[in-house]
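Sharing a structure, written as structure tokens. Questions coming.
Not every chain of the complex is shown here; the ones you see sit where they belong.
Letters A, B and C mark the chains in the order given here, with residues in each chain numbered from 1 onward.
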Amino acid sequence: MLFRRIYQFLIIYFLGVLLLLALKVLLNLSNYVIPGPLSIWQVFVREFQRFLLHVLSTLGVAVIGQITSICLALAVGIIGRQATWFGTFVKVAAYNIQAYPIVAIAPIIFILLGDGFASRLLIAAMICYFPLLLSVMGIMSEPIDDIEHFYRVTGRMRWQLEVKIRAFENLQKLATVISGSATLAMAGTIVAEFIAADAGIGYSIRIALYQSDLAKVLVALFLIGITLSIYQGLLEWVGQWVKQRWASA
Amino acid sequence: GSAEEKVNYRLKWRFNTSVVGDVYADAHGYFEKEGIDVTVKPGGPERDAIRELELGYAQFGVASADQVIRALSKGARVRVLAQLFQVNPLQWIYRSAQPPITTLADLKGRVIGITFGGNDETIMKTILAKAGIPEGAVTLFSVRYDFTPFYRGKTDLWPVYRNSQGPILSRKLQAGGEAVSFFNPADFGVNFVANSVVTSEKMMAEQPDQVARFIRALLAAWRDALAPQNAEKALSTLAKYDPETPRDIQGEQLRITRGLVREDDGSVGRIDVAAWEQTEAIMMEQKLISAPVSVADALTLGK
Amino acid sequence: MIGATASGGREEAQNGSIMGITCRDISYRYPGTEAFVFRDLSFEMAAPGFNALFGPSGVGKTSLARILCGDIQGYEGKVRLDGIDRLAYSYNLERLPGWSTVGRHLEKIVPASQRSLMAELVPVFGLESCMDQRFSQLSLGQKNRINLIRYLLQGFQLLILDESLANVDEMTRERIILHMKDLFPETYFIYISHNVVEVSRFCRDILVFRGPDKQPSAVVVQGQDLRSSDEIDTTAFERTMLEIMNAV
């Protein structure tokens, strides 16, 4: 699976690059608009190590951001699943904050948290949490009567149990969403770096864009893609493992 | 030529006072008078006029000198038609309460905001090198679009566009009881060229007449827009294109823009070859290009 | 007490220990449907023990059960549950959560006081070998029995069993019913089943449904109410069966 994931990524990536190069040849574009294969390769060789380190540093933040947002989404999803006043209140809050483009509230975040690691993490988590939230909310607000009935009539139902039941019955869906959200955590971290940081691959991309250096951008995208493929492969594997453990403990 | 010639003109920046001549030309029929149908398109940081020239999305554009030089170094066939800003508007704001910067040595010990990867980084590093200030003697602070670190005194100098952001910030801080000053690299001999009008070599070769008419119309518009007696007309035009900025601020912006673009004799668009060569040299020094590009060859001089 | 004010014959009861179920003129149709499930249904089940609802499929047994336990509201008529506070409706499609074995689940939900009873019941129900399995790994009849056993151990005063043993073989079913009667003599069971023999033999009051078009729409037939020690009286048994068949 992991292996397949990686070579499929490679296919997609090179198809994309080929498309760009085809465009270059067709329209007779200079290296400034679309860099030639040679210069992409040179940039790759030159920047590989540095960019890889940046990507890994980004990945580190992304992982923490993802964990944070999973917790956040679970918390909000569990509270927001209720049709109570407070439940809908939390839901409305969670939704509205998401509607605001991060860039617009980033200044407020920086005022509140300073511009260190915390802000970056928060931005990454905010980009990542919402899709998780939607799924968690969808799953958590749908009763599984055949299982829950007993606990209700015996007065044993607690919210923890309810959450556990619904999570377990939707483990497959949750796993899909959580492993997919790795992607968002990564994108979120990159955006955060783009806005705020002076490290990480988002920062490198920002500089490359300032310098109109598409070759660097392409190399960065390549490394992001590879790293993400591996990370997601791992996550899926962990997901499988958890499912097996929980289903056969 | 016929009035049917349609061309796109891609600006470097969105519609604001920095492009007053461009919108003035658009609003008051300067291009029609030359028989060209020009669509003036606002720019932005994600825009690149030189790319669009090649892709055929635009026939004329505004690009900064570093973009031109980078493009040349990568084989783009781009030509500079006119240099709009004689003085680079990219300057640093600082509170007047701080010791004034009268010599470059005064920078020592300050916290200086720069946008990593941006032109301000190039310029500031050139200045530091020129003044022989080692990297450790100043603190470079990574800048975003959010001014809070400057507001809250975490940085002493903050890069701004003198003519557009300058008046806005000055006013804000003044309202808070603080006066501000600007540090202008040009005052210390660093002339890093800013926005210029460009077109492709192909246009130059195939439609020299159209190019001539375009630049004639454009420069006339800039000249008129910046003429003090046309200030009201220019401001009314701006109000249409840039409703986001209050008119009094626009007046201030226009005044400053005039000082950066217009020469004493009222002319605009002069290509300052020495400044271009200095810009290229700086970029060589800073390793932003790997080999000289002979930028002078891309400049369209003489009229 | 559900859906009723205290009126009628039973409020003389001096304490809660005298239980009884009385329904008066219940009419019900599901929201958005035309046809009545039942009309003016009245009956009484006077005493605890193994009582039954019987009748053709679709006649309204489940609907009545859900009215009794309060799941369905919006019916006409009166339902009185005297002396019954703890009651539950259980049905044959219920599931246990999948994250641990059936045995562990039972341990969690059975009060300590009922543990020894549970130990007694598991072999009666033929479930010894299932305790280490997950619910999803059980056969249908095993699922039925596990579900029933957990309800039995909750100390309900009224327990409605909607086809709770429908997928269990007859021998096991008989054994289970007889033990239930011995071990929970004070409990009101309402057993819903399609097996006329079983109902006739083991149940006390059998509410036989006749459909909404006949009047009365249901009659109570006395079953043989057999216990494990009893011998069956074949004639009486056959009479009960006949009575039921004629009622339907």
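The working rule: contacts are C-beta pairs under 8 Å (C-beta built on N, C-alpha and C of every residue); 3 or more make two chains touch, one makes a residue touch a chain.
The shown structure was predicted, so the numbers you read here are calculated from the model rather than taken from an experiment.
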item	value
Labelled copy-number formula for the complete complex in this structure file	A x2, B x1, C x2
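We take it that only the chains that are shown with their structure count from here on.
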item	value
Chains contacting each of subunit A and subunit B, listed by label	none
Euclidean distance of C-alpha centroids - subunit A vs subunit B, Å	37
Centroid distance [mean C-alpha coordinates] between subunit C and subunit B, Å	86
Set of subunit C residues in contact with two or more other chains	none
Per-residue multi-chain contacts in subunit B, two or more chains	none
Subunit A contact footprint on subunit B (complex, rising order)	46, 48, 50-51, 54-56, 67, 70-71, 74-77, 115-118, 142, 144, 146, 148-149, 288
Subunit B-touching residues of subunit A, taken from the complex the two chains share	27, 29-33, 35, 39, 106-107, 110-111, 115, 195-198, 203, 206-212
Complex contact set, residues of subunit C against subunit A	69, 88-91, 93-100, 109, 134, 147, 150-151, 154
